[in-house]
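All protein chains of the complex are present and in place, except for one that has been dropped.
Moving on to chain A:
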Amino acid sequence: MLRGQRGAAARGSAMAHFVFEADLHGLLRLDTPIPNAQLARWQCKAKENDSPTTSMSPMKPANRSHSSSKTPSKTSGKSGSKIQNTPSKAGGDRYIPSRSTMQMEMANFLLTKENDPADESPTKKEQQKAWAMNLNGFDVEEAKILRLSGKPQNAPEGYQNNLKVLYSQKTTPGSSRKNGRYIPSMPDRILDAPEIHNDYYLNLIDWSSQNFLAVALHNFVYLWSYTSGEIIQLLQMENSDDYISSVSWTKEGNYLAVGTSNAEVQLWDVQQQKRLRNMTSHSSRVGSLSWNSHILSSGARSGHIHHHDVRVAQHHVATLVGHTQEVCGLKWSLDGRYLASGGNDNLVNIWPCTQGDSRDYAPVQTFTQHQGAVKAVAWCPWQSNVLATGGGTSDRHIRIWSVSSGACLAAVDAHSQVCSILWSTNYKELISGHGFAQNQLVIWKYPTMAKVTELRGHTARVLNLTMSPDGATVASAAADETLRLWRCFELDPITKKEKERASSAKSSIIQHSIR
């Protein structure tokens, strides 16, 4: 048949039949390399190493408690393996789509060797047993599974699982009682905060007494002037893999302390935009900072807190060991007597400003009631020794403590992760920032802890709160890469005038007495 065809084609195009014959011969020969097969595994790896995939695991295990390496971070493992995928299906044919996954040798062996089916089953069973032993640590077949009969009393009828209620909470209807003052429900201003780190444990914004808002965006720190709206880039870290993990202004507002992911604590002069000091004493990222006149306290991922005396060369003057996991909340009291620290180990420690008898710093109080990481820590400005703390996702409670007695004065379920708490002297209220599901700010009346109002707008969880020097505006930074300024504690003009008069009268009295 071939001859006939060849003969017929020869009269037409001479080249065609040669190509056809060549193809036929090519197909029949089995020792030529497969033209469009998949690359061998070593070839794939070589290709991969040349062009490393940059987007390995987008998922950040942000606020899972950072336990030991034994707990695998499930998504990163999965997405990692997905990216190292075998290349396209270009190689392979209809009958054997993927040569490399076919166990050719094994199949051949099984086909050709003589099998005695009777012998196979017991060995297989033994093999399975051996595997089961290895996996379970004991022979599961030999174990008996027992169950205590008589089911325990189920939850009462009508009890809806708490978690479902928590996460499907609709916006609460406005309270019927009049507030007594108007709080605008929309923010005064919205600022763009691109690349802000969506990490619960960091403290990335702070507002100075000179009315500058410092914001850390990845490895940059920007200063935003509230009065002029001007933006100054204060610093940029050299290595783009590092990032800023905390910022804190001194009381006077002329120096800014910056904590970084590579364990440095930097001190910057804002006027001259120059770095004054780079203090390295920590071994892990510095997520929290707090000033007490010339002492700067820094909390790190290791759980250690260092005191730095910024005036002297040997800056590291003390180490406080009280946390076993990252210190995310750190605040000196306003009178400088106590330092409150909150950690990812769910503990709140209250440290004295002076060392004890054993020349060691030991906490005067430790509060264990929170069931989640404590990042929100705030001292009451008008009542001494009163502290407010808020817990993370597993806890969701705001607690008010008396540090002198160690008693918990109040506890309120906020139904959502608490990232930050601030006190407001103007109206004797508290404001707290939250995450899932509403990403709202809640204002509470003190000491009743009644909800005054909720400020909504953020489309992702709130990360940090900070207050303006006049106490009228609260700035919130959130994972939706915005900063919102809420004018929620503005004093009305009459009260404002009275306050100003009162403070000026006080100062004039003082002037009179000093002769």
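Note that a contact is a pair of C-beta atoms (placed from the backbone, for glycine too) under 8 Å apart; a residue touches a chain by one contact, two chains touch by 3 or more; residues count from 1.
Keep in mind that, in the parts below, contacts and distances are computed from a predicted model.
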Among "UDP-arabinopyranose mutase", "Histidine-containing phosphotransfer protein", "Mitotic spindle assembly checkpoint protein MAD2A" or "Small ribosomal subunit protein uS7m", the omitted chain is listed in UniProt as "Mitotic spindle assembly checkpoint protein MAD2A"
Out of A:S225, A:Q371 or A:S504, the sole contact with the unshown chain comes from A:Q371
Which of A:S333, A:N346 or A:T453 touches the missing chain? It is A:N346
Filtering A:K144, A:R311 or A:R359 for touch with the omitted chain leaves A:K144
Residue positions on chain A contacting the omitted chain are 63-65, 67-68, 70-72, 74, 136-138, 140, 142-156, 159-164, 167, 345-346, 368-372, 392-394
